[in-house]
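With one protein chain held back, the other chains of the complex are shown just where they sit.
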Amino acid sequence: MRLTHLKQAVFEANLSLVNEGLVKLTWGNASGIDREQGLVVIKPSGISYDEMTPDDMVVLDLNGNVVNSRLKPSSDTPTHLVLYRAFPALGGIVHTHSEWATSWAQACRNIPCLGTTHADHFYGDVPCTRQLTPEEIRGEYERTTGEVIRETFTQINSMEVPGVLVAEHGPFCWGKTPAEAVKHAIILEEIAKMAFRTVMLGKSNAVQPAILEKHYQRKHGPDAYYGQK
Amino acid sequence: MRLTHLKQAVFEANLSLVNEGLVKLTWGNASGIDREQGLVVIKPSGISYDEMTPDDMVVLDLNGNVVNSRLKPSSDTPTHLVLYRAFPALGGIVHTHSEWATSWAQACRNIPCLGTTHADHFYGDVPCTRQLTPEEIRGEYERTTGEVIRETFTQINSMEVPGVLVAEHGPFCWGKTPAEAVKHAIILEEIAKMAFRTVMLGKSNAVQPAILEKHYQRKHGPDAYYGQK
Amino acid sequence: MRLTHLKQAVFEANLSLVNEGLVKLTWGNASGIDREQGLVVIKPSGISYDEMTPDDMVVLDLNGNVVNSRLKPSSDTPTHLVLYRAFPALGGIVHTHSEWATSWAQACRNIPCLGTTHADHFYGDVPCTRQLTPEEIRGEYERTTGEVIRETFTQINSMEVPGVLVAEHGPFCWGKTPAEAVKHAIILEEIAKMAFRTVMLGKSNAVQPAILEKHYQRKHGPDAYYGQK
Partner (left out) sequence: MRLTHLKQAVFEANLSLVNEGLVKLTWGNASGIDREQGLVVIKPSGISYDEMTPDDMVVLDLNGNVVNSRLKPSSDTPTHLVLYRAFPALGGIVHTHSEWATSWAQACRNIPCLGTTHADHFYGDVPCTRQLTPEEIRGEYERTTGEVIRETFTQINSMEVPGVLVAEHGPFCWGKTPAEAVKHAIILEEIAKMAFRTVMLGKSNAVQPAILEKHYQRKHGPDAYYGQK
């Protein structure tokens, strides 16, 4: 029963990525996790979004063993699994090749925090990973992609910066649920777009620390006063 | 009765911001004022635009005391109140994180008046405020945001330049009604977009004064001859 | 009867400008001419596109005398009239503040012919007028805008280059009919957009003359072989 709900949530997250304009063709995937059962649900590989049903979502354990599914999981599954193991608070992950975030990832540049839109949702720069070595690429590539993300967050709290750019590749975002991961992907795309233009207009240094502190904490801190809480 | 009309107008202004593509998620708010009753009507905080009704609009007096509303007002309310107190001709205010105006605000640059589209509606550069000090940010941040806008308009007539960029943040626009404030936000976004490209093409100095004078006055001066007046 | 048809054609041309995304708010106008009767039909000034009917189109003679219309003509009418008098082959004119062409106009730069898309429709650069002098601006501004366009075409055939950028202002396009003028405005916007990006990528010198010659002539020359002719 609970798994049925999770499959539905993951299915809807995958469709949202398309409807929000973050995914072209089959370039993206969303997953979710049931922490109690230790089961991950993820989009099948290379399936068109038009034909997909909630029941096509693939179920796996955290070691990547497929549980009772006839379709192959997304080829990026090993990356998702590393992240779920590394960051226990994650409930959902999305990967896209969304056009603005991917442009920054291709440029191998962090997205600096240039304004309050960014500071409201990401507590500091959106980091870009280091490039993988040829050995890492030739080996277990998708797993290593997860490892290099984990490495990037050694000094960063993954719940305060809920997304990353993989160098020469594109963004991964996450959240407490698949729907929240989608929301963070929407926000990342918007701040990537505005940061591009701000940099073109000549400013690429981050906002003053007080702005970052104020905006992030008024939404997410212990004394948050945004919304109807 | 009159308040019902104002709530409807403010509700519609908030929806217009979304329909015009100026607001993503819940990143924006519109308000209006009934000058005779001294009552301000504003969007509630962090409420999704899909679920909002006219009756959800929050009513406050000019000191920020909520009058007979069950929802919390937008967290930007103190900024709106400062502006209504500072500029007595204002009937409506909107705040957005619209993508082009925000890119300029993040760059901490005025939008120069580069053509007649701009001159038709804004009588000179759209100014960008100075950055707030860390002390101002840590204090009554939203009220101070209003104060720094007021300070920016010491030498500028707020009815001739009906909008501003708050540095590292985004635009506020205003008008005689909430609907006119929305219209100015649409125009600001369009001129911000074209100014970006013009600057990229190598021109960032303003039009000659005679163009600014001619275009602004033919629409807004005592001898205006645009439209069916 | 014939005037009814022209009013309908001008009405439709005005709506096309909006539907094609070339006009925001009321920032544009289209006109047409009946050369035999010497009558020009043009959009009324400052009227919303939603409320306009074919019968609202204003009829004038070539000297600007309104014939049997209750609405005021577009404030840009004197510009249209100069062009109809200067270029006898014109049957329709449109003026917009379309975002890409206007960005070039604001930059006071010709759009160089950078590819075959341009060469297929405009036989050479799309010229930008000189800036008006303060005296010209303070005088009969809209008429002088027409005069400066005429001056720009002293060495250019207006039927081979069916459009112009007015410096610090925006584009005018024309054609044998109002519908063809709209088509040229669509094309101008597209080539302005691509030229911007090409220039950003580092190339701003025009295509070789043989390409311009080949492409323009295969569509428009005496031995044209494009289409079903």
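Every chain is named by a letter (A, B and C) in the order it is written, and numbering of its residues begins at 1.
Just so it is clear, a residue touches a chain if its C-beta (ideal position, glycine included) is under 8 Å from a C-beta of that chain, and two chains touch if they have at least 3 such contacts.
The model shown is predicted, which means the values in this text are computed figures rather than measured ones.
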- Displayed chains in contact with the omitted chain are A, C
- Item | Contact with the hidden chain (one of A:Lys72, A:Arg85 or A:Arg130) | A:Lys72
- Task: Among C:Gln8, C:Ser69 or C:Thr117, choose the residue that contacts the chain missing from this document, as touch is defined above.
- Result: C:Thr117
- For chain C, enumerate the residues touching the unshown chain of the complex. 114-117, 183, 186-187, 190, 193-195, 197-198, 200-203, 207-211, 213-214, 218, 225-228
- Where the missing chain touches chain A, by residue: 24-25, 27, 44-47, 71-72, 75, 97, 99-100, 102-109, 131-132, 134, 137-138, 141, 168-170, 196, 199-200
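By definition in this document, only the chains that are shown with their structure count from here on.
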- Message: Do chain B and chain C, two copies of one chain sequence, contact each other through the same residue numbers, with over half in common, or through different ones?
- Response: different
- Note on the structure: Per the C-alpha means, the centres of chain B and chain C lie apart by a whole-Å value of 33
- Can you check how far apart chain A and chain C are, centre to centre, with Cα atoms defining each centre and the answer in Å? 47
- Item | Sequence positions of chain A contacting 2 or more other chains | none
